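For this depiction, one protein chain was excluded, whereas all remaining protein chains were kept in their positions.
Coming up: chain A.
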Amino acid sequence: MNSPHEINVIKMKDVSKVYDNGAVALDNINISIKRGEFVFIVGTSGAGKSSFIKLLLREITPTAGTVTINGYNIKNMDNHDIPYLRRSLGVIFQDYRLLPNKTVYENVAFAMRVIESPRRLILRSVNSVLDVVGLREKYKCFPNQLSGGEQQRVAIARAIVNNPAIVIADEPTGNLDPETSWEIMDIFQRINAAGTTIVMATHDKTIVDTMQKRVIAIENGHIVRDESIGGYGYEI
């Protein structure tokens, strides 16, 4: 696991990803992300943002180079360690991915139950994260009774309920209107303020420009820009 002295929680060294069909998604990527950072990954469609995210989750492995995250080496790690890597990450997608036949409470609790957390802890943690995302009152609702923004907040609650060191989000505001997107960003900002590292891939120029956080821009699989306080950088 991570040593307390290690401040880089994510490190990519000479990383390339070439898919089986020959598509080059990432080419010679070198970055490091420190504990507690808030990082936007930006780029046009097909630039390689999702591939970047998938490497961190070990949904895919690098074709070349090394990816280290929370002390795990993505390429060489033992298969038995994958669940434990993922427990140290919280993940959020554009399409929420909630279970339709479970209530808000059950959806969030699910993430704790399947890693066999004690029941008492589940009750306490779920209530507390539902407070963080402002959905305590709606705990009994099913996903189809919620707006898109509310569903995404449930997904965020689920992502953070196991206290991950890093939250990874792939276009979390992609399906939401600007106003709702800001509610989501507000929650992210609070999570980040509490010490959690956040890596978020996005298309959303306004959000990136307004937040004034670190921006890593990817074009055709290359990093074209990495600014510690930046904006989206160009029009789309």
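Throughout what follows, a contact is a pair of C-beta atoms (placed from the backbone, for glycine too) under 8 Å apart; a residue touches a chain by one contact, two chains touch by 3 or more; residues count from 1.
We take it that contacts and distances are computed from a predicted model.
**Q** Out of "Cell division protein FtsX", "Amino acid/amide ABC transporter membrane protein 2, HAAT family", "Simple sugar transport system permease protein" or "4Fe-4S dicluster domain-containing protein", which one is the UniProt protein name for the chain not included here?
**A** Hidden chain, UniProt protein name: "Cell division protein FtsX".
**Q** Can you tell me which of A:A47, A:V67 or A:V91 touches the chain that was removed from the display?
**A** Looking across A:A47, A:V67 or A:V91, the contact with the absent chain belongs to A:V91.
**Q** Considering the whole complex, which of A:I7, A:I115 or A:A194 touches the chain not shown?
**A** Going through A:I7, A:I115 or A:A194 one by one, A:I115 is the residue touching the chain not shown.
**Q** Spell out, residue by residue, where the missing chain touches chain A.
**A** 57, 79-80, 83-87, 91, 97, 99, 110-111, 113-116, 118-119, 158, 162
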